Each structure stands twice: as C-alpha cells, then as structure tokens.
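All protein chains of the complex are present and in place, except for one that has been dropped.
Chain naming follows the written order as A and B, and within any one chain the residues start at number 1.
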Amino acid sequence: MLRYLSTRLVRALLTICFVVTFAFIILRLSGDPALLILSPDAPPEAIEAFRKSWGLDRPVWEQYFHYFAAIAEGNLGRSMRDGRPALELVLERVPATLALTIPALILKIGIGIPAGIYAALHRNKLADRLTMLFSVAGFTVPSFVLGLLLVLVFSVNLGWLPSGGQDSWVHGILPVITLGTAGAAVLARFTRSAMLEVLGQPYIRTASAKGLPWRRVIIDHALPNAAIPTVTIVGFMVGSLVAGAVVVESVFSWPGVGRLLVIAVANRDLAVVQTILLFVAATMVCANLTVDMLYGWIDPRLRTRRVAGAG
Amino acid sequence: METLVSIRGLTVDFDLGHRVVRVLHGVDLTIGKGQAIGLVGESGSGKSVTWLAALGLLGPRAHVGGSVQLSGEPLLGVPAARLEAVRGRRVAMIFQDPASALNPVHRIGRQIGEALRLHRGLDGAAARAEAKRLLERVGIADARRRLDDYPHQLSGGTNQRVMIAMALAGEPDMLVADEPTTALDATIQAQILDLLRELRRDGGMSMVLISHDLGVVAENSDRIAVMYAGRIVEEAPTAELFAAPRHPYTTGLLAALPDLDGPRRRLVAIPGTVPEPARLPPGCAFAPRCPQAIAACTTGVPPLVHVATDHRAACIRVQTAMAA
Partner (left out) sequence: MTETLRRPVSDRPLLEVRDLARSFQVRRAGGWFGKAATLHAVDGVSFDLRPGRTLGLVGESGCGKTTTARLVLGVLSPTGGEVRFEGEPVPAPGTAAWRAMRRRMQMVYQDPLGALDRRIPVGIQVMEPLAIHGIGARAERHARAMELLDAVGLGPSFFARYPHELSGGQRQRIVLARALILDPSLLVCDEPISALDVSIQAQVINLLLDLQAKFDLAFLFISHDLKVVRQICHEVAVMYLGRVVEQGDPDQLLIDPAHPYTQALVSAIPVAAAARRRPRLILKGDPPNPVDRPAGCAFHPRCPAATARCVVDTPVLKPMPDGRIVACHVAHGEADSPRLAA
C-alpha cells in the first residue's frame, strides 16, 4: 500500500513538472510579451528595458531554470501587467469560480448519477431512451452554444434572469445550469453503463437467488460495485473545479479564474498563465490521488491482493 | 414419493429486441422429496435456463410460460414477494464460477449473514455464530477468520464451499447446483461433490445437479434427464440410463467419452455441431446429427413418451420400434 501511494505521488509530481514545462514552451513560442504589452511601436529602449526587468533577455534555458527554481521556492512571479504577485491575482479569483463550479458539481452528481441508475434499471424502456437522448444532446452541444441559448431564452426573450455579471446569486443560475448540463449528461451515461455491467455479473444473480428483494439487491450489491468506475469520473470533475469554467465564465462575464486565464493568455502575461496552469494541474493531481485512495476503500481487491499462482 | 417440484410445459423466450428466440420448448420434470436429479446437456441445451426460469431469475427480457409448482403452490406469475420467500428459503441455488458468484466488495460473513437475517431472522452476534457454524459445516478450516475475508482472498474450492454454506443458511428443501465443479480442479471437484453427497444424506434435501459431465451426474443422482436444444430428450433412473440408453443422442454422448480402462478405441464422435436456438432444424433438433435419422424425423418434434415403466425418451425411432 505504501509502495502504491509513493508511486502515485511521484507520478503526480512528474505530471506537474510536465505541465509547467509545457506551459513555458508554448507561451514562449507564441509571441513576445514585451511587444504585446507595450505595443509594437513603443520605443526600442522601452521594450529593451521591459525585457530586461522581466528577465526575457536571457537565454531561454536560463529563464526556464530560474522559473523552475522560483516555483520550487514558492515564488510564482508577478503579473507583467500590474506587477502584483501572480498567485494573489489567481487566488482572489478562485472563490468566484468555485461559486459556479461547486453548485454545478452538485447538479451533475445529483442529476447524472440517479438518471444513470434509473436508465440502467429500465434498460431499453422509454425512460432509458429518453434519458440517453437527453444525455447525448447534453454533451454534444458545446457549452458556449448552450449558454448563449439559455441567455437568448431566459434573459433576452423572457427577461427572467440576468445574462451576465456577478451581483447576486440569481446571476449564477444560468452559468451553473450551463456548466452542470454537460457533466450530468456524461455522468448519466457513465453510471448507466457501469450499472449495466454490474447487473450482468453473476453475484447479482446470487443475491437474487438468495431471496433478497430486488431493491436490496440494487442497493447492497449493485451500487457499491458500480461506484468503482463512477468514482473516476466524479474525481475528474472535482479535479476540474478550478479550470472547468473557462468558456462559461467568458460567456456570462463571470470574474473567475477562467476569465483571468483568457485575459492573461491574450496579454501573454506569462507568470499569471503559468500560475493558473500550475494551480489547475495541482487540483487535478490531488483529485486523482484522492480517487486512488477511494478505490482502495471501495474495492477490497486493491487493499488485499493474493499472490497469484503460476499456471 | 411425495412430489416437491413439478414443472409442466415450461417454455422460455428471450426477447432480443429485434426478434424473439425460444430457448426452452416445453420441459416436463418432477422432483420428489429427497430425490437427486441430474440434468445433463451441452451449452445451450437449456439445463440452467430451466431452473433460472423456475425461480424467476432470468430478468425482464425472458418470457416464461407453462407451470412450475412447489409443494402444490404455483411459482410462475406470482407476486415478487412470494418468489423472494421461496428463493434461498425453499430452493437455494449455487453456480458455476464461485469467485464471480460472490460479491467482491463484501466480506464472506456479511454475505452469509444476509441470508440468515432474511430467512431466519438472525442478526449481530447470533448471525455471526451461525455463519461460523455453517462454514465449519461445509468443511472450511479456521471459520472464524474466514468470515472477515473477501472472496478474492480465498481459493476457488473454498469460495464454492462458502456458496454452499450460504445456500444452507435458509435450510432449503432443495438445492439446485448449476455446474458447481466445472471451474474447479480435479481434486477440489472431488471434495465439493463429496460434500454435496454428505449434505444430501444428512439433511434429506432434494438436489438438482446440472452438469455437462455425464460422470459427475452419474455418481450423484438418482435420476438423470438428458437435454438437447431446449428439450428433455431422455429421462430415466441413473443405472438404467447408462445400461440401456434409448435416445441416439444419449447413446452418442456415451460413445464419445474416452474410457478409463480396457483397450483404447477410436472414439465415436457425434458429427456436426450443436444447433443455435434461433436456427433449430425442423422436427427433431438432433436429426441432422443422428446416425439413425429417417425422413420422418424432420416432419415433427417427437414427444417425450414412456419407453419402459420408468424411462422416457423423445425419439420416433424408439416409439416405432416399441409399436412394432
């Protein structure tokens, strides 16, 4: 078990290093921040001074090395735009994002999992087909399309809900629905197939043959087994709590991390973009670690492995 | 002998969505109290489906017809609660692959305890003590510790013993054992069959042993029913079936088995392949593979009729021979 955990931890660190490097390379390749921030017709001395003050005049490998060393010390740099610490900029945006993504996650789980279970238990019946129809629609329609559609109907035509901003909880309704729909659809589909897989297993028949009522067979025998694959998807959703709202925040002008990312990328604000990516990678990795631990808790086969005999 | 289970004209149709396939074509079978019946057949013969249908374990896509009675009370078409009271309590079932027939995420003790609570109202320490006693009864050493094990920590033979202990938890009148030793090694198969014999001798429980292995049913049954393509083709007391088989399929199966002693001979194989349920040949389903088939075999399904006092076979050649 310790071995299992330590390999997971090492893998998690490697993932973060990879993300940081990737972000570094992509951003350096895609344009010169000095020209973008100061505009190309700024005096060459100003551009030169800007580059010097941000270390952009040094060789790329040296920038990379310094960047890494700084991260290791916990220093994520300053925004090139207003000189504030990048971490501070990002952190002050996190609550706004969570205010959207956490209700959306509850929506995903609260609708997706029961819908998937219900569909599996009524396989090939009308209820199952309808659920799956909505599910396909839910994750094939891109979130910006759904978002705009909702705005069109509920804000523009009906005038019931605001189309953007963050003034009250009412402003959050449309973005949360937009965010939750696709996730609920994916989760419904996934839960359904996990349930169907489990319902076909011999131990379900054993439980019925024992005389257990069907409801108890489902609750005591099917659900704990179907939870094993479903936890993966939920874990992934938890991992994307911080970063999963980029498009929706832009559509609804919601001042969260996602919108900060869009602005920072457009401005080549390297430190901010890198900080966000690091932040996102870290939450993703933490969520994955949690999922791995949960596996051990749900599935005893991972906890206590038997030495396999040779055939 | 008092009748425990009586199956009459049992049919099963599977609804595959685009078409319906009949897999059981009217099975008649009677099991007396304390009797052991062997059901032999190849894959798709309907030997397992018969019992899953009788206990309502086939799921919503199977349409079951005919009648099944347990001690005179009907089992088909009754409310779910009525069936649940029969399953595990009156008729228990064990299955082929014990490792996958037990729930991987629950401890052995909990899985047995579930049946004890359901059928005998035992809970907590009483249930645990009884579960331990059952494990000891089926020959599991160190029973107390095994209660806290998960199925994957136990061997195939031990898991099958756990399944048997779970089946015994409801103190049933009949045990249906569906290929209980097929997934097990030879010496473990011998142990499990020995245990089943012992339980039957001690408890007076009726038993249905489903197997593809003629040897296994021969040693453990009073009577044997041979199934082919969803029908019983021959039924007789065990000794008589092996001494004087009447249906060409039974004869063919016996001739195709290698001997353990005597001179080595070339096996007489049954030609052809087992027909798929959706593509049964007309008339007798065995006719295309039968060395004795005549034109009349393809015109109608031969009924299962008496060929001796206690011996039934479904073959028109046997019937015409009797009439002559």
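Some points to look at:
We adopt the following convention: a contact is a pair of C-beta atoms (placed from the backbone, for glycine too) under 8 Å apart; a residue touches a chain by one contact, two chains touch by 3 or more.
As the structure is a computational prediction, the values presented were derived from the model and not from experiment.
If you put the hidden chain back, the residue from B:A81, B:A186 or B:A295 that touches it is B:A186.
In the complete complex, the hidden chain is touched by one of B:I108, B:I270 or B:C284, namely B:I270.
For subunit B, the residues touching the absent chain in the complete assembly are 42-43, 141, 153, 155, 157-158, 185-191, 193-194, 212-216, 218-219, 238-239, 242, 252-254, 256-261, 264, 266-271, 273-274, 289.
The definition used in the following text is that only the chains that are shown with their structure count from here on.
The touching residues of subunit A, when paired with subunit B in their complex, are 124, 201-203, 205-214, 220-221, 224-225, 298-301, 304-306. Those residues of subunit B that touch subunit A in the shared complex are 17, 52, 55, 57, 80-81, 84-89, 92-93, 95-97, 100-106, 114-115, 118-119, 150, 152-153, 163, 166, 170.
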